[in-house]
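A quick write-up on the structure given underneath.
In this view, the complex is presented without one of its protein chains, the others remaining in place.
Entry: chain A
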Amino acid sequence: MSYEILTAKLFWKTAFKNKAVFLLTLFIGVLLVYAAYTGWSNFKTQNEIRTKYQAEARKDWLSNPDKHPHRMAHYGHFAFRPKAPLSVFDFGMESFFGSMIFLEAHKQNTVNFSEASFSTGMLRFGEISIAMILQVLLPLLIFFIGFGAIATERQNGTLKILLSQGLTWRSLILGKSLGIIAVVMTLFVPIVLTMIGLCFILQESDFSKDEIFRLFLIIVFYFIYLGIFCVVAVLISAVSKTSKTALTSLIGIWLFFTIILPRASQALGSSIYETPSKAKFTSAIHKDVLQFGDSHNPNDPYYKKLKDSLLAVYKVDSLKKLPFNYSGYQMREGEKISANIYNQHYDQLLNIYEKQNSFSKAMAFVNPFMAIKNISMALSSTDFASFTDFQKQAEKYRYHLAQEMNELQMKYISNDAEGSSGKKHILDKKHWEEVEEFEYKPSNISLVFKNELISFFAFAFWIVLLVFFSNKLSKTLKAI
């Protein structure tokens, strides 16, 4: 083992003697500080803005005077999507998610106002987050540091000497890899410490176990991710005749992993599985709802049957004599039907998205960058699953809000009421408080394991692959 440590130590020393490496490391360090700062300040501002408007929306709701409950169902409420604490670390898809949704009766609205919708197009170059630096820039730094690890020794003729002195290829590869890892740790360790510090400051030590576990996994997986690149650098350097070939091959690999493959795989997915247009999506839902029953049509068989059965059960001859408000009852039925149908269609849409993304997810086996990207976003709650989780909670709230108003109407509003305007058929405003405020509950970490299983497997695959190649090359590599 001491041979490996010795090689690693030697590598560490020479690496930092190189001015360029030192400057690059310093530069990335500065960038990290900027990333941490902007991530943190953006998190703070956005959440302050959203909390403020969430409270204002609630205040507006409560300040409504006595009125017909159906007016309140249309008054509706807003749900503002809070940014997850770990979004400071990895922005993920955050910028492409909307920040607020209007929740009203009969209608599922879109989540509007994403950062991307305010962007001039420069967003497409990416954002600087700590995660981005770890995913994109550190591997490149590793390649810049490591391309000569073995190739330079070969070029200088020192490789022959090393091997003739009894150093095995195995220890050489392992030692050089450890050396690069050690260099990278000078950046990685401070990053980890800053992250932990930031999280505690942000949460004012109100950090849940779930979040601590997430943070822990993030650290572990980034460590493995960077380790993979260190070994790749050494292996490519070992098989290259000159350091120049090693450098150009490594740059090629990096470009392929981080720039070309991700776009290409997603382009393939989205061109095979097409997203429906909004018009088509809405019209399909509409058609299904109408097919089920059309409450506007007085002769609609579904609602006619409903009426007749109600009259029979309550043994009355007119709807006005029912012991509850019929119009509220009918809306309750309608809401149930339309919400169900909407959810079915929405799930189908999500299914299409999932198919589009399947290429990028499977790509993790070819490209460790995709594996870490997916795991990191999921752990930071900035992935699509976290967004749909918010959307589903908001929709659930919307449904309950509408149904509560319908039930209030059934219970308290007379069947003589025509429409919801006027001051005659109204309800005491104390009922508005009975509706609980919307509060987003973050999803559990188990969801991450379920959604990102494939990425976890990809990591295991990469480890096995690199161990296999290191062993194989140890036996077949030549000194010249």
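Methods note: contacts are C-beta pairs under 8 Å (C-beta built on N, C-alpha and C of every residue); 3 or more make two chains touch, one makes a residue touch a chain; residues count from 1.
As a convention for this text, contacts and distances are computed from a predicted model.
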item	value
Missing subunit (named according to UniProt) among the choices "Cbb3-type cytochrome oxidase assembly protein CcoS", "DsrE family protein", "NADH-quinone oxidoreductase subunit H" or "ABC-2 type transport system permease protein"	"ABC-2 type transport system permease protein"
Sole residue of A:T186, A:S208, A:T275 or A:N444 that reaches the chain not shown, by the stated touch rule	A:T275
Residue touching the undisplayed chain, where the options are A:T186, A:Q291, A:Q344 or A:S421	A:S421
Contact with the hidden chain (one of A:I5, A:A116, A:A182 or A:I196)	A:A116
Options A:Q356, A:S381 or A:S470, residue touching the unrepresented chain	A:Q356
Residue numbers in chain A that touch the chain omitted from display	20, 31, 34-35, 38, 41-42, 45-46, 49-50, 52-53, 56-57, 60, 64-65, 67, 71, 74-76, 78, 80, 92-93, 95-100, 102, 109-128, 132, 136-137, 140, 144, 243-244, 247-248, 251, 255, 259-260, 262-264, 266-267, 270-271, 274-283, 286, 296-297, 349, 352-353, 356-357, 360, 384, 387, 419, 421-422
